[in-house]
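For this depiction, one protein chain was excluded, whereas all remaining protein chains were kept in their positions.
Letters A, B, C and D name the chains as they come in the text, with residue numbers starting at 1 for each one.
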Amino acid sequence: MHTRREFLMSTAAAGALLAMPQATNAAGDRSLNVAIGDEPTTIDQSIAWTGVDYTTAENYAEYLIQRSPAGELVPGLAERWTLSSDGKTLDLFLRRGVKFHSGDDFTAQDVIFSFERGRAKSSTVKSRLSSVAKIGAVDTHQVRVEFSKPDVTFVPNRCAAMISSKSYFERVGEAEFGKKPSGTGPFRFTEYKPGEYLDVERFDGYWGGPVQVEKARFSFVAEETTRVAKMQAGEADLITSCPYFAVKGFEGNSSYNVVKLSLYHPTMSIVFGTQNPKVPWADKRVRRAMAHAIDCDAIIKGVLFGIPDRLAFLAPYEVGYDADLKPFAYDPATAKKLLAEAGYADGFPMKLSYAVTGRVQMNNQVAEAIASYFEAVGIKTQLAGEEWGAYRNAYNAGKEPGAQYVGLFTHGRAGAVDPTYNFSLFFQTGGPISIYSNPKLDELNARAKATADNAERAELVKQLVRMVQDEVPSFPVYNNVAVYITSKRIKFTPTKNFNFDLVQLKDVTFV
Amino acid sequence: MSETGDLIPLLELRGVTKYYPVKVGGFLKSRRCLLKAVDGADCSVLPGESFGIAGESGSGKTTMGRLVLRLEKPTDGEVLFAGQDIAQLPSTELAEYRMSVQAVFQDASGSLNPRMRIKDIVAEPLRIHMRMSKAEISERCRTIVEQVGLPQRVLEGFPHELSGGQKQRVAIARAMIRKPRMLLLDEPVSALDVSVRAQVLNLLSDMQEKFGLTYMMISHDLGTLGHVSTTLAVMYLGRIVEVGRTEELYERPLHPYTQALFQAMPVPDPTRVKRAPSIRGEIGSALELPQGCRFAPRCPRRMPVCTELNPTLVEAAPRHRVACHLHHDPS
Amino acid sequence: MNTVTNGLAWARLGSGWRRLPIFPVILLAPMVIFGILGTHIAPYDPGATNPVNALKPPSWLIGEGFSHLFGTDYLGRDVFSRVIAGARASLTVSVVGVGIAGCVGICAGLVSGYFGGWAETILMRLVDIQMSMPPILLALLLSASLGTGLWMVIFVVAVVFWTNYARVLRGEVLSVRQRDYVVMARVLGCRSHTILRRHILPNVIDSALVVASLQLGAAVILEASLSFLGLGVQPPAIAWGKMIAEAKLYLATAWWLPFFPGLALVITVLGANMLGDWLRDRLDPKLRNS
Amino acid sequence: MLTFTLKRLAIGLLCLVGVSLIIFVAMRVSGDPTLLLLPDDALPEDRHAMRVQLGLDLPVPVQFGVFLENAFLGDFGNSIRWKMPAMSLVLSRLPATLQLAALAFLIAAVFGLLSGVAAARLRGTVYDSLIRFVMTLGLALPVFWIGLMLIMTVSVNMGLLPTSGRGTFWHMLLPAVTMALNPAAALSRLTRSSMLNVLGTDYIKLARVKGNSDSRVVWKHGLRNASIPVVTLAGIQLANMIGNTVVVETIFAWPGTGKLIIDAILARDFPVVQAAICLIAAIYIGLNLLVDLLYGVLDPQIRY
Partner (left out) sequence: MQYDPVLSVRNLETHCFTPKGVLKAVDGVSFDLHSGQSMGLVGESGSGKSMVCNSIIRLLPRHGVRTVGGQVIFSGRDILGISESEMRRVRGREIGMILQDPLMSLNPVFTVGNQVGEMYRLHPQAEDGRPIHQRVLDVLRKVAIPSPEQRARQYPFQFSGGMRQRTVAAIALAGRPKVLIADEPTTSLDVTIQDQFLCLLKELQEQEGMCLILVTHDLGIVAETCDNVAVMYAGRIVEVGPVREVLMRPAHPYTEALLRAIPKPGGRGTRLYQIDGEPPNLLDPPPGCPFQPRCARAMPICARTTPPMKADENGRAAACWASDIEEVRA
């Protein structure tokens, strides 16, 4: 008898523990809960160096130049700027009467301080400033930047660094400066709990237009399924990087807005290590055949829920966009023909490297699909999914002369600050993320980079694009589209920039 | 050393001592003590005789057995088998020694590997050093199994299928299969029921008669020892306190401990008049030995000298030696 | 009391065939058959894609007969066939991984338990060191540094699990070597390796079997957890853990994707654990009376 | 007891050195960390500078020596990714993990013990089978699966508890339950078999002979004896919980060390990995020592 009672007691205890009242997530009238994927590695905007750092920082700190949601460069802390005709001198005229959250005035000294600090502490800022020979203040609100060689990416990069206050730094010292960042942005940094959230609140002294959001909390929720659950449970007003599989569910539900942003970057591409003459894909016919072998549109539709875009190379708004250039068509017959021409009528075995961790979603599924298309034309594909670090190591080894590398890689094609920027990064000999080498391309790109005139540069870029399209060191599978989900009570217009998951709260309005 | 007879002893223990270093107390802060399991034992076993060792738990009799089997090497003294110190034997002769001296232990189910068939258990000694054909081996097995009174069918079975008595017969068969000269019997029947015990004891005496075996039998049961042994040694806390011919010892025990043992032994004779126990308390620890005679703290006839001097084994009567101050005076 | 224990023990030993682990066998048999026959009995090629047919629920639920018993996945592959094919990788990971761990651990346990001395000190310190790292972290570290893939997962399983055997076996050997039959073997003049092989190993192997059966399930789960973190086996190898981990994306939209491999995994782990319980009840003398 | 503790601590220190060595070697063979620790467009000289800063240009044994020397002084270096002292980063995340592990452990211990004792007392009945089945099932479910299912059902569909994050007690409940299920199952099974062992002993029989009621026999005479092996397992479980939070923290966005460690491993942030795993190993060693000392309390025969 009592033993049965014991049993019942233990099960009842189980029930009691589970049936607890719920915690409400009642958000204040004008405050927001935002669930983002990754936590910034630093909250100090002056030393920000990696993509995830900007998602939050761009709300309390600013660049000299801003982008409109559509992606155009518009005045920010710099009211206007002039570039000399040789492209070697940039004059920046700063906005007057701007105050930092710390109360300090914004002057030319702050710009110079931010550049110098960024150059010393942030490898990103440092590489963006690599073409800069000298920075100096002309007066309190004018800064002159002198380049050692023309750099068409400097302005599109919004002048390299986010601005911090020199006098604030001198007043509080390094430690406090890092812990309580102060900027000129529409929001003031209030609290940061590592691993949990970062809070901001509206800065009423903001120089820019009115901002509706009063307070916001960015929670860091790495697991995408949980992020989706948070939205579904009403715990968040906005989530970033909504996984593609969940989009359909939100689209069919009237309580949510689905906001898609065609970032185009990164371009998930098949990239070849072409330095090794012994591999089949050293022959460009083989590379071209492989490009024709994959039905990318079917992958986008079937695997990726039809969400990402697919471009031949550049986006229509970019300098040098070539409307006549079409992506490789799905054409297995041509693929087989090209393979036969190259002497691989029976195909060949190959390893396809791809990442199994990291921020790009559904790599695994895409790689499996690609492999099945390759198999269809006789290329025996062994999938080699690797954790991000190993994947990057494998990619880097792809430039070695003996490498046998084919990978599904996060390549850069469309959606860069300037097309030449991506060419130097991904295709130039010795480029930071390049495993390709072609002296003609290097020479052409150097010329394009040094050409300040847009029309002239557009011609050069067209040639570069044609060259890549002909040589096929890589070919695109799809271009990234970022998806945000918001609750119905807000309207969010994301800004087309180069980082994914950017959430600028000033672009949120309440319905 | 007084000679016990004209015969050369088969096994002789001379001042055999076995100390085990043990840690007492907790880790590290512990003291290292010596557990004096056997402390200066002298005795000799003549060919063909049955030498019994009696004693309570903790008396060191099992360690004696392990020393004789060379499972342990003595700390001091020597164990001589046919005149040779077994601790010094080179490996070939050690193998021979292992053939000459075999053992049967108390727990038959414990001494048979539960995962082996009876035929493999019995034949194992043959497989170790001897080069014999399979047919020979199985022939020998069948013979020996018959000799110990087991049906042939048990050979194919496993130990758990047998009863306690049968297991002990298997153990005897294994010990006998290489025709040893001596068997060490360590409590061979104390785990058996009365009816089965009689069977095994009869078998043992048959075997001895048939093969001219020498027995060394260790037991706490004076009844069994009295039935089997010709010579009996009584041990207490690592020392032999009395040794002599069994009949002599039973009729005229000299040491107070031996006397107490006989008195405490239950006898199924309702006519016997039961007296109150003559000794109190329990056997002490071999770690903390008292000064003087080890039995002194429990001895009903303790004298002042007993707590000072440890008595040595002296001949109190012909072929009857005792270690007690009461009998030190040869008068 | 004596009668009962004797009687029961006798009855237990005498009627082994009747006390077969029916339930575990029922649970495990199909999985083992899938694992061995794998693709030969699968209705479809588990790798064959058919985008037109992607993400179809189980056919019998939508009145389409039994064409796709467990539905199809995002590439239109037959989930039933993939679950069958997944049995091979999952069982390979657990059986081979646990087997290797067993061989290493048993040897370590035997050596350290029987010989003691420096071998024991070194082995047991090694065990200590490894035990002070949580298994999942060790697995993560190994995967991150040595790579991914089926054989890596097997290696990780072996590395993570060998310590269990070593500890258990060492304890068992310590107790078995005190038994009289081992002492008797020494009296008979057996050499150490003979004693280990003939007298000790057969009597401690039971414990190893119990450990192994409990670990089989744990290995499948470890594979699944690694896959969840992105470090498990890689295609074209199909393992259940991997299928579930990937299918978490479809929890809300295509429940059959995580459900069926999950079911297979749960059944296997459940079966292996029950088998372990059964073995333990049967083989562990300490628990024999309970 | 003091000497015992000291000896165990010395062995523990040795273990820590061993653990460090394993992490050290594992991280060194895992490829060039600068690919992950610097942005894609970083300049080659920056990459080189970072290698020098990490000491990767030195021979590996020298690197290990330097690491050990610094570690003994409490300096595990600076996190490369988070740009702050690695150990203080890890320590700042530790309370969250400890909090979660403590609640999970509490749940696991209470359930494991109660259900184990209940199963032992109801041995052979349908309740016993039911408890054993549920507990075996608990061992058969992968943690991430349980976690996601709980979020889907309890938070999203029923709206009872928050999905993720840290805040109130209710935020802790789902992750704690998720983490508790496996250990609860293991504890329950062990408690059952341990209790059955104890219930078969003569002293339990004597307790019945004395006229004790069944529940007194179990709770007073049985539990303390039965808990001795259970305590060992519980100690290991608690220690493992602190290390096994990786998956749960990822799912529930819990700001603890588990998430930090996997991020650090994947980002090749050596100092953080080393600091975190050393810390967890130290906690593990400490807990085991505590368990051994607890033995002394439970079992009067054990004196250190």
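Heads up, the rule we're going with is that a residue touches a chain if its C-beta (ideal position, glycine included) is under 8 Å from a C-beta of that chain, and two chains touch if they have at least 3 such contacts.
Computed from a predicted structure; not experimentally measured.
Student: Kindly state which of the options B:E146, B:D193, B:E288 or B:E308 is in contact with the chain not pictured.
Tutor: B:D193
Student: Out of D:F72, D:F133, D:F169 or D:Y203, which residue would touch the omitted chain in the full complex?
Tutor: D:Y203
Student: With respect to the chain omitted from the figure, which of B:T75, B:S109 or B:T230 is a touching residue?
Tutor: Selected residue, touching the omitted chain: B:T230.
Student: Among B:P21, B:P268 or B:P304, which residue is in touch with the absent chain?
Tutor: B:P268
Student: List the residues of subunit B that touch the chain left out of this view.
Tutor: Counting over the whole complex, subunit B touches the hidden chain at residues 50, 56-57, 163, 165-166, 193-199, 201-202, 205, 220-230, 246-247, 250, 260-261, 263-272, 274, 276-277, 279-280, 282-283.
Student: Provide the residue numbers of subunit D that touch the chain removed from this figure.
Tutor: Residues of subunit D in contact with the hidden chain: 123-124, 201-203, 205-213, 221, 224-225, 298-301.
Convention: only the chains that are shown with their structure count from here on.
Student: Enumerate, in label order, the chains that touch subunit B and subunit D alike.
Tutor: Shared contacts of subunit B and subunit D: C.
Student: Which pair, A-D or C-D, has more C-beta contacts?
Tutor: When C-D is set beside A-D, the one with more contacts is A-D.
Student: With centres defined by CA atoms only, which chain is the most remote from subunit D?
Tutor: B
Student: I'd like the most central chain, judged by C-alpha centroids against the all-protein C-alpha centroid.
Tutor: D
Student: From the C-alpha centre of subunit A to that of subunit C, how far is it in Å?
Tutor: 43
Student: Multi-chain contacts in subunit B: which residues touch at least two other chains?
Tutor: Where subunit B is concerned, no single residue meets two or more other chains.
Student: By the touch rule stated above, which residues of subunit C touch at least two different other chains?
Tutor: 144, 229, 248, 251-252
Student: Note which residues of subunit C are touching subunit A in the complex, please.
Tutor: Touching subunit A: residues 47-49, 51, 54, 74-76, 143-144, 147-149, 229-231, 234-236, 246, 248-253 of subunit C.
Student: Under the stated contact criterion, what part of subunit B meets subunit C in this complex?
Tutor: It is residues 69, 71, 94-95, 98-99, 101-103, 105-107, 110-116, 124-125, 128-129, 160-161, 171, 174 of subunit B that touch subunit C.
Student: Any idea which subunit D residues touch subunit A in the complex?
Tutor: Against subunit A, the touching part of subunit D is residues 30-33, 35-36, 38-44, 46, 81-83, 89, 92-93, 96, 107, 110-111, 114-115, 117-118, 121-122, 127, 131, 148, 151-152, 154-156, 159-168, 170-171, 173, 177, 214-215, 250-256, 259-260, 266-268.
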